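Every protein chain except one is present and positioned as in the full complex.
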Amino acid sequence: MITMDLLTSSAADIVTQIKKGYVSTEEYIAKIFDHIKKVESNVHAYISLNDLAIERAREVDSAVKRGEKLGKLAGIAIAVKDNICTSNMKTTCASKILEHYIPPYNATVIEMLEREGAIIIGKTNLDEFAMGTTTEFSRFKETRNPWDIERVPGGSSGGSAASLAAGETTLALGSDTGGSIRCPASFCSVVGLKPTYGLVSRFGLVSFANSLELIGPMCRSVYDTALMLNCITGRDSMDHTTLDVDTKDYTATITQGVKGLKIGLVREMISDVDEHVSKTIHDAASKFESLGANLNEVSIDSLQYALASYYTIAMAEASSNLARYDGVRYGIDMGPEGFEWNSYYTKVRSNFGDVVKRRIIIGTYVLSSGYYGKYYLKAQKVRTLIKQEFASLFKTYDLLIAPTMPILPFKIGEKTMDPLHMYMTDIDTVAANLIGIPSISIPCAFTDGLPIGLQIMGDHLSEELLIRAAYAFEEITDVKKVIV
Amino acid sequence: MMVSKEEVKHLAWLARIELDDKELEVYTKQVEQIISYFDTLDKISLEDIHISQRSVPYSKFRDDVPKESTDNVLSVVKNSKEKFVKAPKMA
Partner (left out) sequence: MKINIGLEIHCQMTGLKSKLFCSCEADYRGKQPNGNICPICLGLPGTLPLLNKKALENALMLSLALNCKIPDVVSFYRKNYFYPDLPKNFQITQYNSYQISSIGSGGTVEFDHKKVRIRRIQLEEDPGRLVYESGIATSNYTLVDYNRAGVALMEIVTEPDFDDPKDVKLFLNKLVSVLEHLGTCDTKLDGAVRCDVNISQENKKKVEIKNVGSFKEVEKALVFEISRQKSFGIKGIEVKSETRHWDDIRRITIQSRTKEEEQDYRYFPEPDIPAAYLGNELINSLTKQMPELPDARKSRFVENFGLSEQNAQILIDEKDTADFFEESLKLYDDAKEISNWFVTDLKVFINEANGIRSLKIKPSHIAELVKLVNQSTISRNTAKQILQQIVKSGEMPSVVMNNLKATKISNEEALIQIVDDVFAKETIAVRDALKNEKAINFLLGKVIQSTRGRADPKLTTELIRKKIASIST
């Protein structure tokens, strides 16, 4: 037996040891559960834990003993955002509406990860239906930022990010509609990737805004991110919006560096940000230069309209997606008998939290007759405009960099009263969702004990390049990613 | 864009969401604030922009082959009677 800290090691290292039989999967998983028991009362990252995880760990161990061929993630603990369907576990979306809901099927990504031997250890907290930037709007609990439990972990995949930073898992899955992977990755000092729209199947991801969102890996290292991405990409017959692309080994080119790459620092994304953030990202830009990249500041004029476009589209789609929760077929049951149907629906749907109700109402507004042209259609046109501007930049630049978040992790409760102010914090992340390009957030630095994330964006399907640049940066940057 | 309480009430009805008087008050203000923010889209000229729409060859869609669902779909239903799903009354 070798000595390694199973709570903080990378998936790549652990899986190697498991396959060699040097690490017992059962011990490793049990250790994680012990640690969860110890820190959950401070972190509140999980909504539910998987009772079958230990059993699955034993299966991996006996497969190792029998010398069977093992998957890429054999035995690795993975935390799953609770808006991704799991057939043996509740999938609540942190909503009262789905509090006891157990889906009868697995999301495609779950099937793929389990096929590679990954073990789901639990379902993580989020803002209700992934609508939020802080994970304060979960209907069950407030997840805390492990680096400062007075502060938010970011959101909406706050539970996944916090569980990684607190050593409560080795890998995690998040979903990103307007920054929901990258924001908490930035706030919790972990790596989070939102892949190209269509690269990962959405089948089994409970829809908030279908045309914007995707499932993506969240990890404590760029290498693990590549390893995990290897397992979840590809066309899915259950999702027409997936792309016809071959699966790749994103670890194969990971060490190729950034020498000679043209990188643009996006002016509009850094101009109005917190001064610590601004300084840190400018420093990061210099680091890329020192690694041999050509760096320039670039401007994308239409970005000033990105938030309005994003929120219009996201709320419109949400208002329609969330119509299905009426308490008849599944989810919350308030006993329909005796109710007139409209009043039953209204009673059931009043169990949505404020944030969700408000977004449904605004989404209804922008789609209602007379306003479609004024809001929804315009938002789509702005989206096209932004797409065009980015496309022309990508003719010259290989990658674009920017802060992930314009501010540092803030105190819990600080911004909950002002929705518009809260939306503004998404200013740097939404563009990637609007146009479907990949974007990764990687730990960049700490200032006053609080993490700052660097965002790297690339053209459609440039994940390989993104991962290369992120890895090169990570290699020369010493930032803590876990606190146990 | 001004947003009235009556409008928000109607929107809430369209979305089958109940708002009490206090909520209606707060929501109306917030909706107006957010919609006014969306009005920034009026500042930009978009006439020449044609929305780009992803299209895929029709052959990529699903073949007409029936398959029985292996998922235990009815396990999600709480209220049922003789295999029917029980819903509220229509009148």
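Chains: A and B, in written order; residue numbering restarts at 1 for each.
To be clear about the criterion, a residue touches a chain if its C-beta (ideal position, glycine included) is under 8 Å from a C-beta of that chain, and two chains touch if they have at least 3 such contacts.
Computed from a predicted model, the values in this text were never measured in an experiment.
Peer 1: Which listed residue (A:E59, A:D239 or A:E414) would be found touching the missing chain in the intact complex?
Peer 2: Of all options in A:E59, A:D239 or A:E414, contact with the hidden chain holds for A:D239.
Peer 1: Using the touch definition from the top, which of A:T8, A:S48, A:S278 or A:S368 touches the missing chain?
Peer 2: From the options A:T8, A:S48, A:S278 or A:S368, the contact with the absent chain belongs to A:S368.
Peer 1: Among A:H100, A:R324 or A:K480, exactly one should touch the missing chain; which is it?
Peer 2: Among A:H100, A:R324 or A:K480, only A:R324 touches the chain that is not shown.
Peer 1: For review purposes, identify every residue of subunit B that touches the missing chain, sorted by number.
Peer 2: Considering the whole complex, subunit B reaches the absent chain at 14, 16, 53-59, 61-69, 71, 73-74, 76-77, 80-91.
Peer 1: Touching the absent chain: which residues on subunit A qualify?
Peer 2: The missing chain touches subunit A at positions 84-85, 91, 93, 98, 101, 103-105, 107, 202-207, 209-211, 237-241, 316-317, 319-320, 323-324, 326, 328-330, 336-338, 341-342, 345, 364, 367-369, 372, 376-377.
Following the convention adopted for this analysis, only the chains that are shown with their structure count from here on.
Peer 1: Taking each chain's centre as the mean of its CA atoms, how far is subunit A from subunit B in angstrom?
Peer 2: So the centre of subunit A lies 23 Å away from the centre of subunit B.
Peer 1: Which bits of subunit A are touching subunit B when the two form their complex?
Peer 2: Touch list, subunit A to subunit B: 87, 101-105, 237, 240-241, 244, 302, 304-305, 307-309, 311-312, 319, 323, 326, 328-330, 333, 335-347, 349-350, 352, 357-358, 360-362, 364-366, 368, 374-375, 377-385, 387, 419-420, 423.
Peer 1: Tell me, which parts of subunit B touch subunit A in their complex?
Peer 2: Within the complex, subunit B touches subunit A at residues 3, 7-8, 11-12, 14-19, 27, 30-31, 33-35, 37-38, 40-42, 44, 46, 49-52, 54, 56, 60-62, 71-73, 75-79, 85-91.
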